[in-house]
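Worksheet: one structure, shown below.
Here the complex is missing a single protein chain, while all its other protein chains stay put.
Here is subunit A:
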Amino acid sequence: MRLPHSHPLDLEHGRIDLSHGAGGRAMAQLIEDLFARELGNEFLAQGDDGARLPACTGPLVMATDAHVVSPLFFPGGDIGCLSVHGTINDVAVMGAQPLYLAASFVLEEGLPLAGLARIVASMAAAARAAGVPVVTGDTKVVERGKADGVFITTTGVGVRLAGIDVSGANARPGDAVLVSGPLGDHGMAIMSVRENLAFDAPIVSDTAALHGLIADLLAAAPDVRVLRDPTRGGLAATLNEIAHQSGVGIVLDEAAIPVRPAVAAACELLGLDPLDIASEGRLIAICPAAGAERALAALRAHPLGTEAVRIGEVIADERRFVQMKTRFGGRRMVDWLAGDALPRIC
């Protein structure tokens, strides 16, 4: 039953104030007129503090991710769809089918309701497209200056697919390293807006939910050993994590690593390495070399993996180094990024 409100929520000109998080009528109105209306589903409609979910068959996987991106809107997406994609991907790279999401919002006093509405609508569209509903949530409001517009934490639950055993600890010497497409689009899209860098060719975020791509891959190549999405820290950090978890080394072929020319040029301008830059819709897969072509074919058959390529090989190396054969025929390490990616002076 609809609650009685003296004034409708002004989604065009209104702003978040502390009452929207105080547990009173204003908060109920915000939830009802915005969150529930956009994200609505049978579980949210239960209206309780949590969601009652049907029994699952199979081991559960759970992942959570806080999203604090600035700016909130960027070419190719916004914090809303990103918060859905990011957590779906974290569940999916565990070899699981994502089923449900929970979302927690920290809103800053003064946030325009129009912006929030746009974010929630984007989130709802992403969840609908992915078939993974937001079944419960929470909203808090903090004083102006104590947040950056909106922070969204999403938690995802899924069921591990039968017969699949993927883990960052599973890479073995001789395995092939595959990537589903060009790297660094998301990170450079964010940076281009944040730093007011105007490029001739706008760089668009690759944010996307990967569970469909992963399902197709695992159906064709159930022997895939490692799945990861190269988000913060990019390919370099992701592969170093895997090398450490698995106790192996990795050798990449620089000429095979896909990076769009615009991303490469932007990195060049800022003195950054594309290998350190985040993607939000790309997949790293490590599989036995014998099955690499089958896995690549499955990736390329999906719209999100048309540009999939093999970029390297797992080797035995107790030092757990990630190395790269350069285009020149030399070798260099691909190390973890030290601190934040800071532009060079010249």
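One rule holds in what follows: a residue touches a chain if its C-beta (ideal position, glycine included) is under 8 Å from a C-beta of that chain, and two chains touch if they have at least 3 such contacts; residues count from 1.
Here, contacts and distances are computed from a predicted model.
K.L.:
Hey, which one's the missing chain according to UniProt: "Hydrogenase maturation factor", "Protocatechuate 3,4-dioxygenase subunit beta", "ABC transporter permease" or "FAD-binding protein"?
P.N.:
Answer from the record: the omitted chain is "Hydrogenase maturation factor".
K.L.:
Kindly state which of the options A:13, A:52 or A:319 is in contact with the chain not pictured.
P.N.:
Residue touching the absent chain, from the options given: A:319.
K.L.:
Based on the whole complex, identify which of A:11, A:142, A:220 or A:289 touches the chain you can't see.
P.N.:
A:289
K.L.:
Among A:15, A:37, A:118 or A:172, which one is in touch with the chain left out?
P.N.:
Considering all chains, including the one not shown, the answer is A:172.
K.L.:
Taking the full complex into account, what residues of subunit A touch the chain not shown?
P.N.:
172-175, 195, 249, 251, 255, 261, 264-265, 268, 270-271, 273, 288-289, 313, 315-319, 321, 323, 325-333, 335, 338-339, 342-346
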